[in-house]
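Shown next, in structure tokens, is the structure this report addresses.
The other protein chains are all here in position, but one chain of the complex has been omitted.
For reference, chains read A, B and C in written order, and residue numbers begin at 1 within each chain.
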Amino acid sequence: MNEKIQVGVLGATGSVGQKFVDLLSNHPWFEIAAVAASERSAGKTYGEACRWMLPAPLPERIAGMRVQTCEPPLPCKVVFSGLDSSIAGEVESHFAASGTFVISNSKNHRWDPAVPLLVPEINADHLQLIKHQATHGAIITNPNCSTTGLVLALKPLLDRFGVEAIHVVTMQALSGAGYPGVASLDIIDNVIPFISGEEEKVETEPLKIFGRYENGAIVNCDLRISAQCNRVAVFDGHTECVSVKLKQPASEDEMIRAWNEFSAEPQQLLLPMAPEKPLRYRTESDAPQPRLHRNLDKGMSVIIGRLRKCALLDYKFVLLSHNTIRGAAGGAILNAEMIVKKGLLPLP
Amino acid sequence: MNEKIQVGVLGATGSVGQKFVDLLSNHPWFEIAAVAASERSAGKTYGEACRWMLPAPLPERIAGMRVQTCEPPLPCKVVFSGLDSSIAGEVESHFAASGTFVISNSKNHRWDPAVPLLVPEINADHLQLIKHQATHGAIITNPNCSTTGLVLALKPLLDRFGVEAIHVVTMQALSGAGYPGVASLDIIDNVIPFISGEEEKVETEPLKIFGRYENGAIVNCDLRISAQCNRVAVFDGHTECVSVKLKQPASEDEMIRAWNEFSAEPQQLLLPMAPEKPLRYRTESDAPQPRLHRNLDKGMSVIIGRLRKCALLDYKFVLLSHNTIRGAAGGAILNAEMIVKKGLLPLP
Amino acid sequence: MNEKIQVGVLGATGSVGQKFVDLLSNHPWFEIAAVAASERSAGKTYGEACRWMLPAPLPERIAGMRVQTCEPPLPCKVVFSGLDSSIAGEVESHFAASGTFVISNSKNHRWDPAVPLLVPEINADHLQLIKHQATHGAIITNPNCSTTGLVLALKPLLDRFGVEAIHVVTMQALSGAGYPGVASLDIIDNVIPFISGEEEKVETEPLKIFGRYENGAIVNCDLRISAQCNRVAVFDGHTECVSVKLKQPASEDEMIRAWNEFSAEPQQLLLPMAPEKPLRYRTESDAPQPRLHRNLDKGMSVIIGRLRKCALLDYKFVLLSHNTIRGAAGGAILNAEMIVKKGLLPLP
Partner (left out) sequence: MNEKIQVGVLGATGSVGQKFVDLLSNHPWFEIAAVAASERSAGKTYGEACRWMLPAPLPERIAGMRVQTCEPPLPCKVVFSGLDSSIAGEVESHFAASGTFVISNSKNHRWDPAVPLLVPEINADHLQLIKHQATHGAIITNPNCSTTGLVLALKPLLDRFGVEAIHVVTMQALSGAGYPGVASLDIIDNVIPFISGEEEKVETEPLKIFGRYENGAIVNCDLRISAQCNRVAVFDGHTECVSVKLKQPASEDEMIRAWNEFSAEPQQLLLPMAPEKPLRYRTESDAPQPRLHRNLDKGMSVIIGRLRKCALLDYKFVLLSHNTIRGAAGGAILNAEMIVKKGLLPLP
């Protein structure tokens, strides 16, 4: 037990922070050594400071931990950041400068040239970037929750057939907005066809993720993406209606095979958070559905369904991805596992 | 009062039938003279036979009417049909053959060559078709509830700039599935990314609606449409995310002006169900929303918002249309009003 | 038009404030002359300052009005207060001191000895209290939204049979918590069995409302009430499961007759907001239901159903009351109408 890697959680009382605590509390490699949050929470026990929102019970050991402020040093070399973007930029830089590895779910550093925007099944080689970070530590980010499912579903299509253009309309879950997030009066019996800043992220983040590492920098991939983002009355799980234009022809069977056969480094390395199959194509006429499929493979797989011809582009399909697991805390932990396995973490 | 046109409602106890009863019960031109439904209901009073689902109270006069079977003759020259498609085809033909004008909301006869698929703001001239129907009466249909909002929003764009291609993703309300329709266990905390037969309707019905009347037939319009249809936990009001490729360039201002200035024959004729403005563009960043905007203009306007550039086609926007009013019963009544005003109805 | 009574709305941008604006904008006696809100909103037009949440469109005249701060004098002798209880106490006192009639929906002054806790069908005689208020103006309050429906349903039972004890469990709508109020993550697929301070209000306010005016004060009524309050995923309309112990025996028929025959001063005076029948008993096995019945009589009636024997007390039944209309803004406007009709308002 005392050989586990000590980690901290920044923004630990928030919605993503709680998910980090939940997923890390039984992790085979990591052990939570610090929970940090705002001044208002600091000094209280985590159990007092935190309005625990998850169905899984709050682990007792963590409940009793004293909340610290989000300032280095914390007693750990790795911190997971679920900080709000209003403060994440500065705090994460501060931790990195002080020698900490910051595994961030926030948007602030995603476009820093030397910061990997990492989805380990896709661009683990981007981790080379971190040696160009001018800090003792490093910052590694994961993409927006809507981007993650999309790029995973596209990866094998890109590899086998090439992808020229994407049209995506999302129906996103409430947990993506944090807590308290969306007011119930705004979403009961309603759809909100707007999420601030979201369409821009979905249209641009894939370009870096699918980019090429070259001479210490990422050369963005060339791909036209049009995104429309909506909020719906779903607790967890983003559903996305995708149309795709391929570079080379492919049959439906070939596409489905590309998805079902997809496996990458995290699978080969048997990383603890890695799903056995990152992509699963389902054949039911009405799959995937958030309530039925979001928790498959502990929320780490992307579920795809309804592949059919598109009258404008080549094909259309539906994908589902768990936004707070694969698209946030779970994805970030998988990133950290990859970093550990690659030997990038300076172990004691 | 006794000069009102006597009308019947077929399938009067169902979900669309109730909406017909609701909207017709205070109509200035029409008066309900008959309510007809299945054998099971026939003989009971409408109040007994019907599980009234609408917030507006069931009008007492109608509650006391005896339900008849769906067979001609009924004491009226016009019937509104909210029949289920499993029986609508035959029953409606039967009524038309017996000299009745059937204003149908069902899909069965939409593609009959001599049957108008009518949206009075768009293709009132298609009413010329009915003289080619080989019956004493006539059948006039309105489109699928998801088609109606879409074609109305496209009409002024087509007229001013031309439209080459459309990509549409719908988030459709539960009332579109009738009653009992979607099980609550299927939709609470969920999205269902499939509605049987819906995408086909949205992709094809606009071709006839925008078609050209020529020598007693409709020549379909040429327009590529790709549709993806989803069910969401909304009571009334279909939201649609649309991308459009125009034939001629247009600025955002020109498009918004095209929508806001749009007015057509139903407006000029001051038809009772016609909204003052069929299309309303809203400037809020997060409009339209079903709960906030579906009932504007008594549910007969299409509300549009979020016009912005599309990275693939030219523009994207969001529209909202009340599916059981403009998209079903209200649209059908507007059709009937147009027929009356055009003098096509053989009045006593 | 210029003979209408000029009124102001305090807290006009909030959830109750918007309802006041909505209900007052076509009122036959009152005309909105001022909208007041926090410093943050002051100076903006109401349309800019307010995130309008109601399906009915925001009236244009009001949208263009400049928002003022909540300080006297405003250009009106009557203000409707939808202020948050954190500030309502002081602000309302201030207005009353400056000669304004304050028709308040807030809890702060409900227990002031000289302030009527008014439900005009029940205790209009309590208006005598206001002459004992040591101000030029006056404060008149209406009860908590859950209390209102309950006391109205009890009133004819008290009058005809006497009531000894009440057990009530509420299932309350989200709009009762204001905006943003309840987070969607807290209520989708959930029930919250707690509303802060609510049970105390429901257990005590009826005692004053049913109290006896005697020598310038109210002698509370003697009645045992046990309340349990829950929040459910309903937009508008509080449902209450009531058990009642009567003082004299009554048959179910007698009770239903007591409800259906109930009529009081607001009905006899034909006050504009007064429902024709304050109480309506419905005979369906599963009535009342919020979505179906909350808007009957424009939200001003209390709907009752399911009367049956109780194994502990005498009878149990279910009632439904629109919380933001009868239970808040509509009830307050009815209070103001009663004050006007009684000649208590110093007219110009």
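Here, a residue touches a chain if its C-beta (ideal position, glycine included) is under 8 Å from a C-beta of that chain, and two chains touch if they have at least 3 such contacts.
All values reported here derive from a predicted model rather than from experimental measurement.
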{"item": "Absent-chain contact - pick from B:Ala233, B:Leu320 or B:Met338", "value": "B:Ala233"}
{"item": "Residue in contact with the excluded chain [from B:Val7, B:Val102 or B:Leu174]", "value": "B:Leu174"}
{"item": "Residue touching the undisplayed chain, where the options are C:Cys241, C:Ile256, C:Leu269 or C:Leu344", "value": "C:Cys241"}
{"item": "Hidden partner chain, touching residue among A:Lys77, A:Arg291, A:Arg306 or A:Arg326", "value": "A:Arg291"}
{"item": "Interface residues of chain A (partner: the chain not displayed)", "value": "53-55, 57, 188-189, 235, 291-296"}
{"item": "Absent chain, residues of chain B that touch it", "value": "15, 53, 174-175, 179-189, 233-235"}
{"item": "Contact footprint on chain C, counting only the chain that is left out", "value": "165-167, 169, 171, 188-194, 196, 203, 224-226, 228, 230, 232-235, 239, 241, 243, 285-292, 305-306, 310-313, 316, 318"}
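Basically, only the chains that are shown with their structure count from here on.
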{"item": "Chain A-chain C separation of Cα centroids, rounded to whole Å", "value": "47"}
{"item": "Gap in Å, rounded to a whole number, between the CA centres of chain C and chain B", "value": "40"}
{"item": "Shared interface positions of chain A, touching two or more other chains", "value": "188-189, 233-235"}
